[in-house]
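Heads up, one of the protein chains got dropped from this complex, but the rest are sitting where they should.
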Amino acid sequence: MTRTSQLGSSPERSDAPAKTSGALRYTDDRVRPGTLHAAVLYSPHAHADIGRIDCAAALAFPGVRGAFTGADWPDVLIGLYMGDKPPLARGRVRYYGEPVAVVVADDEAAALEALRLIRADFTPLPALGSPREALAPGAPILHPDLGSYRRIAAILPEPGSNVANRSRIRKGDADAALASSPVVVEGEFSFPPGDHAAMEPRVAIAEFGLDGRLTVGSSTQSPFGVRTLLSKALGLPERDIEVIAAPVGGGFGGKAGIQLEPLACLLAMRFPGRPVRLANTREADMVSSPGRPGLQSRVRVGATREGMIQAMDMELLFDSGAYADYAVNVSRAAAVACTGPYNVPNVKADTLCVYTNHPFATAFRGFGHIELSYATERALDLLAARLGMDPLELRLKNAARPGHTTPTGATLDPNTGDLPACIARVRERLDWDAGRRAVLPDGRIRAKGIACFWKAPAIPTFTDAAATLSFAEDGSAVLATGVVELGQGSFDGLRLIVAEALGMDLAMVRVLRDADTDRSPHDWTTAASRSLFMAGRAALEAVADAVAQIKRVASAPLRCPEEDLEVSGGRVFLRDDPEQGLPLSTVVLGYVYPNGNAIGGPVIGRGRYIARGLSGMDPDTGEGRPGLEWTMGAEGVEVELDPRDGGFRVTKAACAMDVGRLIHPALARGQVVGAMGMGIGYATREAFVFDSRQGVQNGSLRDYKLLRYGEEPEYFADFVETPQGDGPYGARGLGEQGIIGMPGAIAQAASLAAGVELNELPLTPEHLWRAMREARS
Amino acid sequence: MKDYAGPIELSLRINGETRRVQARPGDSLLRLLRERLGLTGTKCGCENGDCGACTVLVDGAPIKSCMALAVECEGSDILTIEGLRGHPVQKAFAVENGFQCGFCTPGMILNAVALLSAHPEEDEEADREWMQSNICRCTGYEGIRLALASARRSLKD
Partner (left out) sequence: MMPNELRYLRPDSAEEAVAVWSAHTGARYLAGGTEIHTMARRSASYPVSALIDIKRIAEASALSIAKGRLTLGAALPLSAIADDGAFPLLTATIRGIADRTTRNRLSIGGNIAGMLPYREAILPLLLADALCLSIAPGSGSEPPLRREWRLRERFDKRLLLDPGELILSFSLPLAFAALPWSHRRRTRTGPVDYPLATLCLVRESGGFLLGVSGAHPYPVFASGADGAAALKALGAPKGDQRATAEYRAALMETMLSSALEELS
C-alpha cells in the first residue's frame, strides 16, 4: 500500500464549512439566557486624580444589579510579567480610556443607560506624550510603586523612573569599532502607538458557579496563561478555574496575555450563579484594551568603505503607555534581535519599555521586530546613501549566515534560513535591476524599496505544547491540543502533519476546535508563530505513541512481532505481506476476537514538546540563547507617489521567506499576504492621533482607517525551503514575519520617491507632501 | 400608522420563514437576529456602520444591520448567512481561502452575493465600490478577490 504525501498540498481548510455558513460560534455567540451585562465608564483624561465617583443614580436605574469602582478591589493588581494594573483605576487614571467604574444590569441597554448617570470628578494632571518626555528629568513618575510590583526575573524595571524594563546588549566593543569605522551614519526614527483592530472585539463571559468553580469563556489566545494569571490575581487555585477559548476572530497578539477576564471574574464573584458578560465596544477595544507600542529610536551604524558593517549602537524606546503588559517582553525581544538579520560583530543596544500616558501596549504581530527592523533598516538606508551603494547590495553583503552570531552571542546553526536566496527572489519579483526610481508620464514617481527581517520566538525557556490523539469507532483520529484557532489555520497544518504521520486520509483526521483548560492538554500560548512548530512536534510524538499502541494490540490477532507491523491507509498490516492486516476501526478501541474476548482498549496517543536549550539573558550584556528557531526573509515594495499632493500607494509587495518546509502552501501564502497588507496599513495610515493632553482623537473605525478592498497591492509570496532540523517535517514558524519588513521597505521606497529621508510613520499623503515641501525650501 | 412602544411582538420574514419574535422598538436588526433569534452568524464588529461584519440582505440589498431597527424591516425579506445554503459564493470563499479568522466572512459573503447578482459580468469598478463596505483584517483581500472572480465564473456556468 503506497500513499502519496499530502504535505505541501493545499486542501480546503477544515473550518471552511463552519466559517462560510455562519455556523461557527465565537465567544460572544455563546451567551446564555439570564446573563448579566457589564458596561464600563472610561476615563476622559489621559492623566488625572480621581475625585468622588457617585454611582447612586446608576444603582437606582431599573434593571441595575450593581455598580463598582476601583475601591471595591483595593488590593488586586494584574499583569502578565509584572502586576502593575488595577482592574478599575484607583486614585489615578493613567490613560485616556482607562476603566473607572462598571455597571452590571440585566440587559445591556439598561447597563449603558445607567452608566450615563454616574458622576465622576477628575483633577487633570500633566500627561506624558512620548518615551523621551517620560525619561526627561523631572517627568512625573507614573508608577511610584514600581519597585514593589510582583514580576518575573527576566524583566528589569528601574524604580523611581518611568522605565518598566531595560534590556542591554553588549557584544564586542561597539564604541571602539564605531570610532575606527571609516563611515558612520546616525538617525532617529519613530512612530506613534496604534491598534490591532482585529474584527472581533474582545469579550469575556465569566460565571462563578454555585459549586465554587469559576468558568470563563474568553476571546483569548492564551487560555492557560489566563488561568495562571487569574489564579494569582483572584487567589483561587488553578483547579477551580476553567478557561474556554472558542475560535477567535483575529488576534494579532492583542488577545494574548490577560485582558477583560479579571474584571469579568471579579464581577462574576459578586453574582454567584449568574454569568456576567463584559464585551468591548469597538471604541473600547481600540483605546481601553491594549494596542501596539509606539517607538522612538536612535541608531548609529559604522561600516567600512566597502559597506561591511562593523558596529551598531542603538537605543529603542518602546512607548508602552500606562501599563507594562506584554510590552516589557516586547522590548526584551527587540534586544535579542536588535541588529536585524545582519552580521554585526560589535553591538551596543539599550531597549527600553517606557511608561507614558498613552493607551497601554501589548504584543503585536512581529513582537518588537517591526520596531527594531524599521529602525535598523532606515539606518541601513542612510548608510547605503552615504556609500552610494544599492540598498539591496548592502543587505546582501551583510546578510547573516550560519556561523555568524546574534546580538546575544548565540551562534546561528545550520538550521538557519537562507537569507541571500530570499533577497534574490525579491530582486526578481520587483525587477529590481531595471531601476529603482522612475518618473511616469503623468508626473507621478514610481520607486522601490527592500528590507530584510528575522525573528525567533521570544518565549519563556520552558515554553511547552502537548497533544493527545484518540480515535472513533470508524477509525478516524482526533487530535486535541491547547492551540487556539485565530484564523491562522494551525489546525489544518496540524491535520496535515497527523495525516502524513499516520498515513491516513485527511478526511479521517480532525483537530478539536475549542481550547479548554479543563480538557485540552497544556499549551503555553497561541502566539510567537510557534504553534505549528511546537504543537506539530507534540502531535508527531502523539502519533508515534498511538501507532505503537495500535501495533501492540494488533500483534496478537495478527500473530506477529510488533516490529513487523506498519500503520498506513487506515490499516495495520504486515510490512512484508500487506494483505495480512486489520482495519484500524477494529483495533483503535480494542480488538474483539470472534468468541467475544477483547484486548487492548481505546488507544490514546500522548505527545509533548518543550523548548530546547533556551537560556535567559545576562542582565548586563544580554548574553544567552533566548531565541528558538530563526525565520528569515526579505520583503520589497513598489510605490507610486504624486509629488503634487503626496498621494501615495503601494502597488506591489513581495515577500520571500525561508519557512524550512511548506506544510500547507495556501495557508502559508494567506499568512504572508495578510501580514503584508497589515504592514501597508501600519506604514501608511495606522496610528493613534493624540490631542495636546494625550486624548485619543481617532479611537473608532470611522476615524482609524484600515486597508479596504481595492487598496491592496499586487502580492508576491515566495518560499525558500531550508529544512529546520528539529521542526516537524522541517517546518518553522511563519505567521507574523510577513509584516516585519514592510514599514522599512515602504519608508525606503517613499523616501526615494520623495527625494527626502522619511523617518517617521505613518506615511500619509500630508506627511509626504510636507516633507517634500520642507526639503525644497 | 404604526405606533410601537414597550415590548412588542414582531413578525419578520427571515430566510424564507415568517418568524414571530418578542422585541423592543429600539432593537437593532443586528441585536434582534443575534440575541432574540440566535442567528449569531451575523457578527458585530463595531455597531457603528464602519466594518460591515453585520451585513445582511434586505429585499436583496446589503445593509448594515447595526444601523437599522428591526421594526423598520417589517414586510421585507431578510436574508442572513444562515439562510444561504451551498451558494457558489460560499464555495468560492472556501476554495480560494477568502477568509482566515472568519469574522468578516458572513458579511463579506452576503455583500458578494448581492454584488454578483447586480453585476454578473466582470466589473472591477463595481467590485471595488461594493466590497469596500466590508473590512477584513486578516486576508489582505487577495483571497476575497479570487473568491469573487471564481464565484462569478461558476454563477455564469
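All chains are identified by letter, namely A and B, in their written order; residue positions are counted from 1 within each chain.
Definition applied: a residue touches a chain if its C-beta (ideal position, glycine included) is under 8 Å from a C-beta of that chain, and two chains touch if they have at least 3 such contacts.
What you see is a predicted model, and the numbers here were worked out from it, not measured in a lab.
**Q** Can you tell me which of A:T228, A:S555 or A:T764 touches the chain that was removed from the display?
**A** Of these options, the touching residue for the absent chain is A:T764.
**Q** Which one touches the absent chain: B:L39, B:I63, B:L116 or B:L148?
**A** Checking each option in B:L39, B:I63, B:L116 or B:L148, the one touching the absent chain turns out to be B:I63.
**Q** Could you pull out which residues of chain A are in touch with the chain that's been left out?
**A** Within chain A, the residues that touch the unshown chain are 63, 107-110, 112-113, 116, 281, 644-645, 647, 684-685, 689, 691, 697-698, 702-703, 705-708, 710-711, 764-766, 769-770.
**Q** Touching the missing chain, which residues of chain B?
**A** So the residues of chain B touching the unseen chain are 1-6, 24-28, 31, 47-49, 52, 55, 61-64, 66-69, 71-72, 111, 128-130, 132-134.
The rule is simple: only the chains that are shown with their structure count from here on.
**Q** In whole angstrom, what separates the CA-based centres of chain A and chain B?
**A** Between these chains, centre-to-centre, one finds 30 Å.
**Q** Which residues of chain A touch chain B in the complex?
**A** 12-13, 15-26, 28-29, 31, 109, 197-201, 247-252, 281-282, 486-489, 666-667, 670, 673-678, 700-702, 706-712, 715
**Q** Quick one: in the complex, what on chain B touches chain A?
**A** Checking each residue of chain B against chain A gives 24, 26, 34-35, 39-51, 53, 80-82, 84-85, 90-91, 93-95, 97, 99-106, 109, 127-128, 131-132, 134-145.
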